[in-house]
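The structure under discussion appears below in the form of structure tokens.
With one protein chain withheld, the remaining protein chains of the complex are depicted in position.
In this document, chain identifiers A, B and C correspond to the written order of the chains, with residue numbering beginning at 1 in each.
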Amino acid sequence: MVKRRLIPAINDALFEEMERDDKVVLLGEDVEISMFGDTKGLRERFGPDRVRNTPISEAILTGMAVGAASRGYRVILHMMFGNFMYTGFDAIANQLAKLRLMTGGQMAFPVTIMAGFGGGRSIAAQHSDAPYPLFMNLGGLQVVVPSSPADAKGLLKTSIRGNNPTIFLEPGGRGGAMGEIPDGDHLVPMGQARTFREGTDLTIVAIGAMVKPALKAAKQLAKQGVEAEVIDPLTLVPLDEAGVIRSVRKTGRLIVVDEARDMCSAASHIAAVVADQAFDALQAPVKRVTVPNVALPYAPNLEQSVFPDADDIVAAAHAICPTEFAKKDQSL
Amino acid sequence: MVKRRLIPAINDALFEEMERDDKVVLLGEDVEISMFGDTKGLRERFGPDRVRNTPISEAILTGMAVGAASRGYRVILHMMFGNFMYTGFDAIANQLAKLRLMTGGQMAFPVTIMAGFGGGRSIAAQHSDAPYPLFMNLGGLQVVVPSSPADAKGLLKTSIRGNNPTIFLEPGGRGGAMGEIPDGDHLVPMGQARTFREGTDLTIVAIGAMVKPALKAAKQLAKQGVEAEVIDPLTLVPLDEAGVIRSVRKTGRLIVVDEARDMCSAASHIAAVVADQAFDALQAPVKRVTVPNVALPYAPNLEQSVFPDADDIVAAAHAICPTEFAKKDQSL
Amino acid sequence: MSLVNEQAVPDPTTLMQMYERMLLIRKSEEKLGELFAAGELPGGVHLYIGQEASGVGVCTHLNDSDAITSTHRGHGHYLAKGGELRAMIAEIYGKADGVCGGMGGSMHVADVSKGILGANGIVGGGFGIAAGAAWAARLDNEGAVAVCFIGDGAANQGTFMEALNIATLWKLPLVIVCENNGWSEYSATETVTAGELGDRARAFKIPVYDVDGNDVVAVWRAAGTAISRARSGDGPSFIETRTYRLRGHTEAEVHFLSEDYRTEAEIAKWSKRDPLDFARQQLRDAGVTDDTIAAAEDRVAEQVTRDAEAAATGDAADPGDVARHMFHQENC
Partner (left out) sequence: MSLVNEQAVPDPTTLMQMYERMLLIRKSEEKLGELFAAGELPGGVHLYIGQEASGVGVCTHLNDSDAITSTHRGHGHYLAKGGELRAMIAEIYGKADGVCGGMGGSMHVADVSKGILGANGIVGGGFGIAAGAAWAARLDNEGAVAVCFIGDGAANQGTFMEALNIATLWKLPLVIVCENNGWSEYSATETVTAGELGDRARAFKIPVYDVDGNDVVAVWRAAGTAISRARSGDGPSFIETRTYRLRGHTEAEVHFLSEDYRTEAEIAKWSKRDPLDFARQQLRDAGVTDDTIAAAEDRVAEQVTRDAEAAATGDAADPGDVARHMFHQENC
């Protein structure tokens, strides 16, 4: 067991996988000096062929990841911020997500595209998107959004070692807590949600950086007599539908917390899956706590006004748990 | 009243709006000769300044639409196929959808980006996406997907004349039926769904080209005693949540039919909205009839195997209407 | 700057092989044109007729470990690089034994085992893939190269410049072959392309060749120089082959265009410069007898008939393959 924050845990994963397989290569703008610290030291260890700064040319870089992967390399492409994936969007959406099927399975794309993402840092709309809903809709991509250092490490290793293209979004630099990391070759499987807190009255599915406010809300709710179960899907594609449904069948209530904009968000999709497959177990409306359909504003108070926090989650819980509250209150 | 198919109706709208306001300009690859026919004749009528072929440079074109609109022009950008919007995605996602907010409302973007879209034509994955879920999630865009010639005309005119950026997707070239178009300055408002068929037992929300199979399914269902209401949202942003909810409150059942891939689709979002706001009225699980999370294959039989049709809709109805059927059957 | 060896001449066997390959392309595509006109093919076809010398002159220097990327007009490149004819026609029919299992169709024929990374429906989609393949070849360090075939229209995609920049910086074994056929769909090149394309490459101080694309020997010479330079680790080159497509942009255009976009005189002029006539004359000049030439013509005619018939009789594509191929099944 070692203790790590998110970024060093990611750095460890990169070291381990590059050490393990010399077909793993990494490229991106300023990955050598590493602004976030996640790619730090790799250039020195693995040399200029395998770790490489690039020009600011996101469109060709995403295409190159496709091309190099089709020729047997395991490509890690660091895109810095989620928004810059839009600049390289064409090759992701039209090539990476499609070419395996289109060639009848002739090609494999072991490509991991990583980036920091999300709001709450006053860096304004062009650096703050949570772009995973777009990638979830593209059909041929795995989408990974871990929250804890251990899961970040284990899932990044799984992404790099796997044979499918993966969008790996790190909620880094946003006050991620220290976490324990299992020793050894720590791999976390795709498509298996993690339960961060067990509960019987309400399921809160929280994505990435939203786990923290969800746990905070759960604590507050517990004081009010509501035991919330907090689940992090970890990977949005593949999505652990069964895991979410199992929990909702137990609790009968669901809130999905997502820092993406509301329309066609991961929250919408998870809500829809439950409204279809666990309808009979639902005792109350399915709530979404998300960012409204706006560009994220710069000023801290503005950003806070649209960004999900524990209070928003508690309010959503209040809206769907009135009976529960009454019951518990009487039992005091 | 005139009778028109979809493409000529769109052509009429372009003629009328360009005639009405000489700030309206149109650009795109081969808009002069017009492959789809929707921009035909405009160059001859309005001249080379206002109607202009462009190089194959989608990335700069979307940026230019932003720039010219910020200087007072009403820009129509024809992108040919929905998939090519990915090539020009950056300026749509990072600039067009955000800059009005980011400048504190200083800029307005009367930009209409139009393209054909969708599957069913054996033109393979790189020409067949239904990309509206992505645009719905970007927050600052109106998203319009009409199905009838009259609505296409009226909504395109509203898009061009409005002051907000709009993604206008035409389900053209896919057997669109002839339709009657009201005379005069026919405008259709944003955010108002259209009911194509009234019914009491089941609501089918169908998007764009999906209205046709939905109506076909409704006919079959009627023979089996189930009266389905068929609603076309017309505009996905703004979305007529109230209209959908009103219908579901009447019928108690919902199927959403969407030719986008399932994850984070418009169908998911509409299902989620209803599972939140009309939960108490729901009598059965909310069903989605969508394309699975795959790239659309080329061979007609493959494409058909993943593409929603009337039979899929009927099957979804059977899954959620058993009681209804029994009741009706007895009453025969 | 490395100059083409003006003296270099292919030996008669090579010349004969090139002629036969060009003829194979011509006859196969004439067949496809017929099949399309007869309504036998599900999708559309963009024929390469008239441009055969370009693909063949280049690919004669390549072997299976070299990669090519191609365009929407990709049959010729596929066949020039040694792709199997029957499997290609079967693909275009949408058959299970098509080279991509019927998943891709005409615009996407690929055979990865032969280094054919695929035709591509996205104009410019090949830049990144080819640059990535060239990067992989450089890392492999076994002398392989990547050739990126593009049309003149594609040279207006910014990824052209991005590819040139990174290939120059990283000394990638990349040869970009721009087949300038004077048209970008229905826009004459000079209306959408400023300056000389070669100058865009010259800005990076790499070798640039401007050759008669209808003279297979001229193409073969320039490509030989560029490809051996790439193999030796000296970096990228750019070749512009001046040619003409003798058929429409797409065979379907007769159905949707209401006006001619090029003159009879222009077509007639280029018909007189048919690359097959050129090559036949070169064969005679090299002392190859008319009988030998006629025998090759018979062989080709027979193969085309046989393969087209065999392709037509295969089983329909298998819907089960769609889900099977979407993701790689071994995933860490």
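Following the convention adopted for this analysis, a contact is a pair of C-beta atoms (placed from the backbone, for glycine too) under 8 Å apart; a residue touches a chain by one contact, two chains touch by 3 or more.
Predicted, not measured: the structure shown is a model, and the values here were computed from it.
**Student:** With touch defined as in the header, list the contact partners of the absent chain among those displayed.
**Tutor:** Within the full complex, the chain not displayed touches A, B, C.
**Student:** Who touches the missing chain here, C:A8, C:A37 or C:A203?
**Tutor:** Touching the chain that is not displayed is residue C:A203.
**Student:** Considering the complete complex, identify which of C:Y19, C:Y48 or C:F160 is in touch with the unshown chain.
**Tutor:** Final answer for the missing-chain contact: C:F160.
**Student:** List every residue of chain A that touches the chain not included in the displayed model.
**Tutor:** So the residues of chain A touching the missing chain come out as 29-30, 32-33, 35-37, 40, 53-60, 83-84, 87, 121-127, 292-295, 297-302, 305-306.
**Student:** Kindly note down the residues of chain B that lie in touch with the hidden chain.
**Tutor:** Within chain B, the residues touching the omitted chain are 25, 49-50, 52, 54-55, 57, 59-73, 75, 90-91, 94-95, 99-108, 139-140, 142, 158, 161-164, 187, 190.
**Student:** In the full complex, which residues of chain C touch the absent chain?
**Tutor:** Interface residues of chain C facing the absent chain: 156-162, 164-166, 168-169, 191-196, 199-200, 202-205.
In the analysis below, only the chains that are shown with their structure count from here on.
**Student:** What is the identifier of the chain with the smallest separation between its Cα mean and the overall Cα mean?
**Tutor:** Chain B is the most central one.
**Student:** List the centre-to-centre spacing of chain B and chain C in whole Å, with centres computed as mean CA coordinates.
**Tutor:** About 37 Å separates the centre of chain B from that of chain C.
**Student:** Report, in whole Å, the distance between the mean C-alpha point of chain A and the mean C-alpha point of chain B.
**Tutor:** Roughly 29 Å, centre to centre.
**Student:** Considering chain A alone, which of its residues make contact with at least two other chains?
**Tutor:** Residue numbers touching two or more other chains: 59, 90, 94, 101-102, 139-140.
**Student:** If you look at chain C, which of its residues touch at least two other chains?
**Tutor:** 98, 100, 102-104, 108, 120-122, 125, 158, 321-322, 326
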